[in-house]
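All protein chains of the complex are present and in place, except for one that has been dropped.
On to chain A.
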Amino acid sequence: MRSQSERPNPLFRNLNAKIASIPMVLTALVVFVGGTAWTVLYSFTNSKLLPRWKFVGLDQYERLWSTPRWLVSIENLFIYGALSLVFSFVIGFLLAAMLDRKIRFEDTFRTIFLYPFALSFIVTGLVWQWLLNPDFGVQHVVRSLGWESFTFNPLYDRELVIYGILIAALWQGTGLIMCLMLAGLRSIDEDIWKAARVDGIPVWKTYLFIVIPMLRPVFVTTLVIIASAIVKVYDLVVAQTGGGPGHASEVPAKYVYDYMFLGQNLGQGFAASTMMLLSVVIVIVPWAYLEFGRRGRR
């Protein structure tokens, strides 16, 4: 009995820290959770320019999923997402590994690779809009060098346009990924490399089987950064193609914005953003369960 009453109530453990975090907890609850709940709730109404509480059931969702533009957006997000994830990782890691081999002028290269990240997506989009324009950009240059039949026109081809956007996104983003990976590589103990060399393990095997598994925390951070960038991609598309040709490069975030503000149809925009939230939840929840659930048991 006595020993139990002496044990402090877990609620009051680290009381100072808990009081200090109250403002942030409130912000999170009211702004993030509250705002999200409000959005989801109003996605079941027929709100136009101003939110109004007139319940219409699943009408907005039915309209959403029968709109070709939305379906194209989702498809694009999947293509762009999968490729962007893979290529960011591969290119970022390869660049980092090369810089990590103690090459000359490492600082210069690092700066060059990281520079595009200093540009906003709007600027990146405009630069690549011109570079990929058939009449002014790469195609024009190659043709003027004498290869008359050369064709490289992704932005005006419905099938290829999403890859044109991918190129610009990778150009802009891989520098950051490289830096994250490089920081991870630098934190690997020199002794591990020495030990691997003594054991006669080839360099590529050392990377693949020793270094990469050790970089797991860095990879998780990188994954979160890339994934969030994928879901919210908007400005790049607006600057580079405006969603065109036709709807070929539309993305969900653009659909949400266009219907909320240009179409003055909040209900439709809310329904679309709720679907975006749902897709994030579907990805995040199992991952968080695996990641944190296991740590809890450990």
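Keep in mind that, in the parts below, a contact is a pair of C-beta atoms (placed from the backbone, for glycine too) under 8 Å apart; a residue touches a chain by one contact, two chains touch by 3 or more; residues count from 1.
Simple rule for what comes next: contacts and distances are computed from a predicted model.
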**Fill in**
Not-shown chain resolves in UniProt (candidates "Probable sugar-binding periplasmic protein", "3-hydroxyacyl-CoA dehydrogenase", "NADP-reducing hydrogenase subunit HndA" or "ChsH2 C-terminal OB-fold domain-containing protein") to "Probable sugar-binding periplasmic protein"
**Request:** Touching the absent chain in the whole complex: find that residue among A:K48, A:R110 or A:R143.
**Result:** A:K48
**Request:** Name every residue on chain A in touch with the hidden partner chain.
**Result:** 48-50, 67-69, 129, 133-135, 153, 156, 158, 241-248, 258-259, 261-265, 268
